[in-house]
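What follows is one structure encoded as structure tokens, with my remarks underneath.
All protein chains but one are shown at their positions in the complex.
On to subunit A.
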């Protein structure tokens, strides 16, 4: 089969990498480290998930010039492609006041106290702090614990991993625990839970950084998103507001481009969801959880590595199934701007060429319908469209049976700076926590503060967060909300038209 050798589907270039490894299992290296050797031998005996782990491990050795030819998985390459402008937090001085002043620290370590990841500062420099953390965890034992001071320290243990967050952000322990869970799931998305369990069962003080080296950028990116993206707070996915007809046509295009073992087809534009199409008979009623979509969006957005042609890489969807890999075909449809991304997930690791063929069909159909320029014209909502003068910002999440999607307006003045955006989100976070309290939940919160007035409202049909200027009267606020809900109803077909489309299996 002749393939275009210019970096598209070529098994000997980074983009075709996994294809290479899956074709030849006889890769061996005399200089394999004993540890990895052990892990490797163990894994060789088991199923494909571990096979990939082994390969990744070997790939790491390649980077160091030992053993097999070729380069490492593009998934893990993301960390190494750092632009000169990227300030590495890894080298921060952990004794400095500036280190202490970070809003939120996140640490990941193994049960044995071995450091795995630190958001600010290198793991080596923090090894004694991590040692103390480990001691605290084992001392206090049962379950997850938090320490409250000016900062709040949350400990979370998941299997052999311990995650710690030290935050002065005034978020609640539940919210921070949720964020640590996301970090855990992102690690799982790269390695699978089964592999991690097995590795640590076999060797309690294994250094997981060997398998995660290069992925710090992904975790950094996730933590930044958790701080700044409202969709995490509401556990829903943000979609671009497309007209029903456009979304339907895109879904149909995806629906028609299928191949055996293809289970999910996902179209993303500007880091927001356009549509998801799901194979019905294999997956049936199981759906992609918003968290899995968030993790995918982060993986793709966290690096520019995926902008080079086509990528074929193993990905685990932790909430869907934490123990196995899917194989993801990732390609941007509009180089060099790279705003529209196609993601095709298959259960068959050999299916690269077949899946690439699907992409070609999709590309053709979209070209015929001029989809790309239509997508480019779509704008995120702005509050001015609603036509209420006191309203500054809103977030709306309908309780829809078919999906968890959220709509929100752009953050505009006076929330233009990063700090102000964070501050507003913090306010929403605190309201979210109060409204969804497990012991004393609320229906409505109206909070008049110095710089803004906020209203949060939960009904059986939706959840709404709004922000007004501080001088708004209660009467005006009520009128504004009514107007907003009416406007939302009008826009409903754009917002709620994103329903998961299920396509039948065709042999």
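The definition used in the following text is that a contact is a pair of C-beta atoms (placed from the backbone, for glycine too) under 8 Å apart; a residue touches a chain by one contact, two chains touch by 3 or more; residues count from 1.
The rule is short, and it goes like this: contacts and distances are computed from a predicted model.
Novice: Can you match the unshown chain of the complex to its UniProt protein name from these: "Monothiol glutaredoxin-S9", "aldehyde dehydrogenase (NAD(+))", "Immediate early response gene 5 protein-like" or "CCZ1 homolog, vacuolar protein trafficking and biogenesis associated"?
Specialist: In UniProt, the chain that is not shown appears as "CCZ1 homolog, vacuolar protein trafficking and biogenesis associated".
Novice: Any idea which of A:185, A:352, A:396 or A:430 touches the chain not displayed?
Specialist: A:430
Novice: For the full complex, which residue in A:96, A:243, A:367 or A:478 touches the chain that was left out?
Specialist: Candidates A:96, A:243, A:367 or A:478; residue touching the omitted chain: A:478.
Novice: Going by the touch rule given at the top, which residues of subunit A touch the chain that is not shown?
Specialist: 100, 105, 129, 132-133, 135-136, 139-140, 142-151, 153, 166, 168, 170, 173, 430, 434, 437-450, 473-475, 477-478
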